[in-house]
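One structure follows; several queries about it will come next.
For this depiction, one protein chain was excluded, whereas all remaining protein chains were kept in their positions.
For chain A:
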Amino acid sequence: MTTKLFGEPVRRREDARLITGRGRYLDDIGAGALAAAFVRSPHAHARIVDVDVDAALDVEGLVAIYTYEDLTGPLAEPLPVLIPHPQLTAPRTGYPLANGEVNHVGEPVVMVVATDRYVAEDAAERIAVTYEELPAVVGVDAAREARACVHEEIPDNVAARHHQETGDVEPALAVSPHTLSFTQYVERSAGMPLEGKGVHARWDADDRSLRVHTSTQASTSVRAAIAAKLQLSLDQVEVVAPDVGGGFGVKIVHPWPEELLVPMAAIALGREVKWTEDRREHFISSAHERQQRQEVSVGFDDDGRITALDVHVWHDHGAYTPYGIIVPIITATQLVGPYVIPVYRVVVESVYTNTVIVTPYRGAGRPQGCFAMERTMDRIADALGLDRAVVRERNLIQPSQFPYDHHLTFQDGRPVVYDSGDYPALLEKLKALVGWDGIDALRDDAEARGKLLGVGMALYVEGTGPGPYEGGHVQVLGSGKVLVSTGLTTQGQGHETSFAQIVSSELGVPIADVEVTTGDTRRFPYAVGTFASRAAVMSGNAIALAARGVRDKALRIAADVLEADPGDLEIADGVVQVKGTPGASIPLRTVAVLSNPLRYAFDEAAKQATQFAVQASNDQPPVTPGDAPGLEHRDYYSPIRSTFASGAHAAIVEIDPQTWEIDVVNYAVVHDCGNVVNPMIVEGQVHGGVAQGVGGALYERMAYDADGQLQNASFMDFLMPYASEVPDIVIDHQQTPSPLNPLGIKGAGEAGVIPGSAALASAIEDAVGRRITSMPISPTELYDLMRSETAERTAASGRRTGVGA
């Protein structure tokens, strides 16, 4: 019997360890390390006039104080612009410690190192920094108006004008039977991993090597950055991502200032140094996302088919652009979703504000794009008096149209060509799952209970698994243990389980024998990182290819021993055997021993491979030319382009017209990520995504005041949904395998969050009959909207009232 675990809902092997306190997170490392704390800017925009450390000197246990003046060589230069782009014409990045100017509250100015964190914070508190305040630019509209500027030499606050078009949009709009134009907003939120960032560095002065643990999504690239910035040779630096308590994108950014400064201090002091981010630091000095102003013009015919779409987005990227214009590009290119858009033009102006940097947060520009497109569909339906599902259905790309080329350029520099999908089937499944056609009965029932009920839907297509590559290494030991490693990191996705399932299935070994290591540059030094729903696609396929390489070699060696043809052999439950010939077999662990010809025996198993034990031809060297000792293989997967997953969400909300409390009573998801490695893990990813989608739609926002002070920088004030706010989710799956990769899989990590705001805005609008043009929306805002004289009423509400009257 073969060990086919691919596609099975195997329970996550890491969970027992993680939920019983045996996880090893960053702060569990380096108990004796010195601790770092930071003096951060209290102003959104200011010049630094003076730093006075005198009062801190009396703090017993203070070890070191660093400012910009202590940075040398490349470390004194601005942090890297990680992803340059020709349209990013005015990139700016900060310094590891502020160099004379601060551009957002929370920017690091001074690093203090002391015997423990309490002492470090006591000392930091006593350091007096004198600032000369400058006018702050807060919010996308203020940036656009440019009455003040963030960077003196960029007076219009615009870092990039990203522009793509597939035809001449203005004439196409001019001849469209109908057109609509509208403006809408999406607010800032953030991924909020429960474990913030953290860095621990240990310098071994004797062999001049640095080992850094960091709570990152990109350990190999952090390693390269540390080596470059601290002027070390790559072989002197190792970077390990330990257990990481959530990333959601914020930890793909690197090097964070702390990832350079903590190692710098460890080397300078010859001591272990650690920094663990606290929650307020995470709010004011990590990264946010989502804020956009969107101006949409759409042309369509009498049936609701889109003829032309023109979108102008202002994207608030905060004080700096370390991650380039990836989020604007994703909004621009993923906005089109599952629809045929005959002529499309998009311009995204990426603007500076004196607020925390904006880098990809789960969804990474897609929720905003989805919000623009799906709200457009709702408006077309409203204008024409059509069912919202019908308008969507009429615009869908049909299964016969794949591969479908949108003639756009994606975030990986490759064309937006959808590889596979079945969007009409998605929509049908969604309607059935949520009971779309029976909604009026629910509405009446709710009305009888004094509640307003509405339903909304949103569809998306998500480019996943972008390159350039990932690798995998699989090695069978003489003990029978199978070691698997890949360079990208894990932050809760269950890689220990899903990658082991792949190896177990490909190699024919029990999953219990498989051990998976991720994000450790000592084990696998080549990798890109965990982002853009790419781990399963990229490392999953690389590991599968590596396992296939091991299998081929094992069969070759076993064929010699068993005097059989490799083609007649199979591996099951860790044993190589001749198909249909019971007894003609050899354990894979023995094959592993024999793969490494030995002179010296160190245990019973090793004896089998020593020179007087092996029957070998005297005409052949023990290791065949071109071969290598050991039963292991390393391989890489590099895709031609991204693979495009898809899905559809629908939400039913009930609203209390007394309190305007919004209750999500039903949330339906139809999800297509190609072949599924582990459906339980995929559903878990969907659940988590929906939770963040609901948070982003109804609760979470970054409440900046006009001076750039973040007023809700704590979990007391920033409303993350609890289990009580996350609706029960019903999920249906569809599998259209990707033709682009050996396993036929597509990414699933971000999908759940993408349509949340769009679907919930649609449902709320359906319930209350007022146009929802800005998300998130709170009960207070909904109350104000309902009382507003100027709030736009939907045509559907008028028609419904008319029918009812």
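Operating definition for what follows: a residue touches a chain if its C-beta (ideal position, glycine included) is under 8 Å from a C-beta of that chain, and two chains touch if they have at least 3 such contacts; residues count from 1.
Here, contacts and distances are computed from a predicted model.
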| item | value |
| --- | --- |
| Among "Carbon monoxide dehydrogenase subunit G", "Amino acid ABC transporter permease", "Cytochrome c-type biogenesis protein CcmE" or "Peptidoglycan-associated lipoprotein", the UniProt name of the subunit that does not appear here | "Carbon monoxide dehydrogenase subunit G" |
| Identified contact with the non-displayed chain, of A:Ile83, A:Leu180 or A:Ala268 | A:Ala268 |
| Of A:Ile65, A:Val158, A:Leu173 or A:Ala218, the residue in touch with the unshown chain | A:Ile65 |
| Among A:Leu18, A:Val51, A:Ile439 or A:Ala601, residue touching the chain not depicted | A:Val51 |
| Chain A residues that touch the omitted chain in the full complex | 51-54, 56-59, 62-67, 69-70, 72-73, 76, 110, 113, 265, 267-270 |
